[in-house]
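Note that this is a trimmed complex: some chains were dropped, and none of the rest were shifted.
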Amino acid sequence: MGRARLRELGISVGLLPTGPLNAITDVAGVRVGHSTIIHDKPSIARTGVTAIWPGGDDTWARAVFAAYHSFNGNGEMTGTIWIDEQGLLASPFCITNTHSVGVVRDALVAYAVKHKVPQDWHLPVTAETYDGWLSDAESFPVTQEHAFAALDNAASGPVSEGNVGGGTGMICHDFKGGIGTASRLVATAGTTFTVGALVQANYGARELLRVDGVPVGREIGLTEVRSARHVPQSEGSIIVVLATDAPLLPIQCKRLARRATSGLAWVGGIGSNGSGDIFLAFATGNRIPRDKPVVDTRMVAPDQMTPLFQGAAEATEEAILNALTAAETMTGFQGRTVHALPLDPLQAAMRKYGRLR
Amino acid sequence: MGRARLRELGISVGLLPTGPLNAITDVAGVRVGHSTIIHDKPSIARTGVTAIWPGGDDTWARAVFAAYHSFNGNGEMTGTIWIDEQGLLASPFCITNTHSVGVVRDALVAYAVKHKVPQDWHLPVTAETYDGWLSDAESFPVTQEHAFAALDNAASGPVSEGNVGGGTGMICHDFKGGIGTASRLVATAGTTFTVGALVQANYGARELLRVDGVPVGREIGLTEVRSARHVPQSEGSIIVVLATDAPLLPIQCKRLARRATSGLAWVGGIGSNGSGDIFLAFATGNRIPRDKPVVDTRMVAPDQMTPLFQGAAEATEEAILNALTAAETMTGFQGRTVHALPLDPLQAAMRKYGRLR
């Protein structure tokens, strides 16, 4: 599922080294799972669910700190009001299509009930982007079982990218989009931390697409690859999930989340009106158990934060580009086709502007 | 459904006059509907859905301005990220129990699809409080049909209070809580506006309960009426919906929403840790049609706002008290009983402190 990762094409972005997998799963304990839903009957579905466990087996028992930032809030991420209040994330969470946020959100409750999580109520996180161009969104194809499957098959290790999970039917900068991931190793505070990003990329105008500063979107003209859709550039959205093993406080997770904006800008995202550009950052460097009245925590000193910010921006940038290079051309609802970003013209553009030998 | 409204007991709070119905429906165009779910099989359910249409028939076609405030965010209200971004509310919305937020949220999408609302994607608002003390929340008793019914039966006119709709299984200040409503007429800016409140009240410690400043919660001791539950005071939540016909901008709706905090405080709510005290305010004085590139709007001058703030605080206060005086004793899940606020001791306490002749 996927054609290439950006670096396999000889293209790299950013200044910091990647983690071993160049994936969000380079942050220990993070697991990613996908349910990919592709069928033409009873309705044409090109959709799915992506599940993320922030803290391994004991995600429910030992919360992590988290925060979110909305760069442009034409989208949904449930659970954020509590995250904003106290900065705790104590559950796996999911990304899906816009019209299935509810079923997936309730599925997270049911999944916790099923697994006898000793907690009265649940306020789970589910985010979305809209795939109604390629998928019959009004047929509501996602079920509780799809969410359960994504949660169950979540694993550490390499992460499938492109037309998978919640990203199955997505469009990005007028090419086929979807799920992408990347990571950075960040030397600061006397040690090396990892920052990973996972995106569900479904935003953007073609003319604004840049790769390492090269105006790829304008180079790969509409004559070459037909436009995905004849719609205003303001359609679409991007969900960015940032993970780090650094011991950040909630207020620092918020700072990290905001840096997805920089990485997004480098690829060409400006938060168009119709875009739900919502970023969730969590940090596993503190784990918060239940039932301790006072909890020991740690905090990276503020003046040690900048490299983490850079890591977050770079990982976001590369995760989007990985989504674009991994995603394959797809035909779906009403016979519409969205073309993949063509890799040869991409490399040609990079060469033309002196970025590829 | 309900025993009395506060004023029927000879008790009134606040300085401003009420609207004709003393209900949120005093704001023209606002409709309220309930689906009340009470059954003992296949599971014990004491729950429901309350639906609110902010702008009458053309709620979808002509949005209103809105904003929310979270006083203590241990709760959920979907759709708030877009409301925070642009301040538009263009759909009916619902309040239900915590674990049914998803099904009701998706039902709002399906309802819009069913009614052929010409809009690609929907980010509906659904809020919640937790009724798992009286209702078997883990049996997920709410269905799409319940939401549809609440939406369909929504009407202007008097609003049922107490054990109805989303408020069916709720507990407030250790007495039976639920849905309550009230309104105020506000003379400002050379005219008279209406501010209405509707609450789903499920929060609070008994000892903090006050009625017009009288410490009713301490007066009606636990020996008199058994405690609803033996749980920390931090359980529970309150959703407050504020409506006004004043032409407020989104930033002014936010100001209004924040004043629910004052009304809540007057009754004894301090936003305990486990409480989702989330307030949504909308203003029908501006209607925003689709497809106009520039929209004419109006704004109450800032220095005319204070009376509206007072109206919002007073209506919130009285709506909570109406929920308490309307709600009836209920027995539910695991044989638990939650007692209604006893009206005679309430009046006795008011008399003792010089508020009732």
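First chain written, first letter: the chains are A and B, and each begins at residue 1.
The rule is simple: contacts are C-beta pairs under 8 Å (C-beta built on N, C-alpha and C of every residue); 3 or more make two chains touch, one makes a residue touch a chain.
Worth saying up front: this structure is predicted, and the values here are computed from it rather than measured.
Asker: Assuming all chains share one sequence, and 2 are in place here, what does the full complex add up to?
Answerer: 4
We adopt the following convention: only the chains that are shown with their structure count from here on.
Asker: Could you put a whole-Å number on the gap between the CA centroids of chain A and chain B?
Answerer: Using C-alpha averages as centres, the distance is 35 Å.
Asker: In their complex, what parts of chain A are in touch with chain B?
Answerer: Contact set of chain A toward chain B: 70, 72-82, 84-86, 98-107, 109-110, 113, 120-123, 126, 130, 132, 137-138, 140, 235, 276, 278.
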